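Let's turn to chain A:
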Amino acid sequence: MSKNNGFKPKIIGFLCNWCSYAGADLAGVSRIQYPPNIRIIRVMCSGRIDPAFILEAFKDGADGVLVAGCHLPSDCHYLTGNFKASRRVALLRKVLKEFGIEPERVRLEWVSASEGDRFAAIVRDMVEQIRKLGPSPLKNMEAKA
Partner candidate 1 sequence: MEKKKVGAVLVVGGGVAGVQASLDLADSGFKVYLIDQGPSIGGVMAQLDKTFPTNDCSMCILSPKLVATGRHPNISILTNAEITGLSGEAGNFEVKLRKRSRYIIEEKCNGCGLCAQKCPIEAVDMYNEGLAQRSAIYVDYPQAVPLKYKIDREKCIGCGTCYEICKAKAIEYEQKDSEVTLNVGSIILAPGFEAFDAKQKSEYGYGRYLNVVTSIEFERILSASGPYGGLVLRPSDGEIPKKIAFIQCVGSRDFQLGNPYCSAACCMYGMKEAVIAKEHTPSKLDATIFYMDLRAYGKEFDDYCNRAKEEWGIRFVRSRVAGVTEDTLTGNLHVHYVENETPKTEEYDMVILSIGMTPPKNIDKLAKILDIELNKYNFCETKHFSPLETSKQGIFVCGAFSAPKDIPESVAQASGAAAKAMSIIAPERGKLVTVKEYPPERDVSKEEPRIGVFVCHCGINIGGVVNVPEVVEYAKSLPNVAYAEANLYTCSQDTQKLIREKIEQHKLNRVVVASCTPRTHEPLFKETVQEAGLNPYLFEMTNIRDQCSWVHMHEPKEATEKAKDLVRSIVAKATLLKPLQKPVINVTQVGLIIGGGVSGMIAALELAKQGFEVHLVEREKELGGNLRKIHYLLENEDPQEKLNNLVRAVEGNKRIHVYLGAEVADVTGFVGNFKSKIALHDGEEKEVEHGIVIVATGATEYKPTEYLYGKNPKVITQHELEEKIANGRFKAKNVAMIQCVGARNEERPNCARICCGQAIKNALKIKEISPETEVYVLYKDLRAYGFKEDYYREAATKGVLFINYDDDRKPQVTSEPGKLKLLFWEPILKEEIELEPDFVVLSAATIPNPDNKRVAEMLKVPLTKDGFFLEAHMKLRPLDFATEGVFLCGMAHSPKYIDESISQACGAAARATTILSKSTLEMEGIVANVDEDLCSGCRICEYLCPYNAIEIKEKEGKPVAHVIEALCKGCGACGTACPTKAITMGHFTTEEILAQVKAALMEEATA
Partner candidate 2 sequence: MTVISCALEKKRKLPPCRAACPADVNVQGYISLLQQGKFKEAVELIRKSMPFPAICGRICVSPCQDACSRKNSDQPVGIRYLKRLAADIEREQGRIKPDSILKKHGEKIAIVGAGPAGLSAAYELAKLGYPVTVFERMPEPGGMMRYGIPDYRLRKYVVANEIAYIQDLGVEIETGVEFGKDITLDTLRDKGYRAVFIATGAQLSSKLGIPGEDLHGVFHAVEFLRLVAQGKTVDIGEKVAVIGGGNSAIDAARTSLRLGAKEVTILYRRSRNEMPALPHEIEAAEEEGVKFHFLVAPKRIIGEGTRVKEIECLRMELGKPDASGRKRPVPIQGSEHTYTVDTVIPAISQVVETSCLPTVLLDERKETILADSLTLETKILGVFAGGDIATGPASVIEAIGAGKRVATSIDRFLNGQDLHAGREEETESVSWVKDWEKITKKPERYKAPQVDVGRQSVSFEEADRLLSQAKELATVEARRCLGCGPCSECLLNEGLCDADKAIVDETLCTGCNVCAVVCPFGAIKKNERGVAQVDDLSCKGCGICSARCPEKAIIMERFTDDQIRTDISYALKKEFA
């Protein structure tokens, strides 16, 4: 009996308004089904996503966080936002180990406005991945504390 049956992963998705949010919309327009575990937060640019937001999300009970932006090198509506996001997430992954959170719980993906299929595939894949990882370690830490 796999240890995480009945475990419904909760994923927060930070999506940039111009490309990835539009990609998520296209998945909807083309009626491509994907698991309902993700809650999407719209920001103007992936450059706006502060590593602190990701840590707060885990503290509030998220099991996984998806950061999505426009394709490198030149899709970003604000020219360089996606570069900043990729640097910040790379840095955050190193820090996550200290908090005892598996780095795979944070995913950085580039999704363009016409990649509905790809967005759905990413969500499906991430839900499966988080399901294997099980609930966020922060949750049973709180339970223990």
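How these were chosen: all candidates are chains of the complex that A comes from, given by their letters.
As a working rule, a residue touches a chain if its C-beta (ideal position, glycine included) is under 8 Å from a C-beta of that chain, and two chains touch if they have at least 3 such contacts; residues count from 1.
Small disclaimer: the values here were computed from a predicted structure and weren't measured.
Going through 1 or 2, you find that the chain touching chain A in this complex is 1. Those residues of chain A whose C-beta lies close enough to touch candidate 1 in the complex are 10, 12, 17-19, 21-22, 24-34, 36, 39-45, 47-50, 52-53, 56-57, 60-62, 74-75, 77-81, 84, 88, 112-118, 120.
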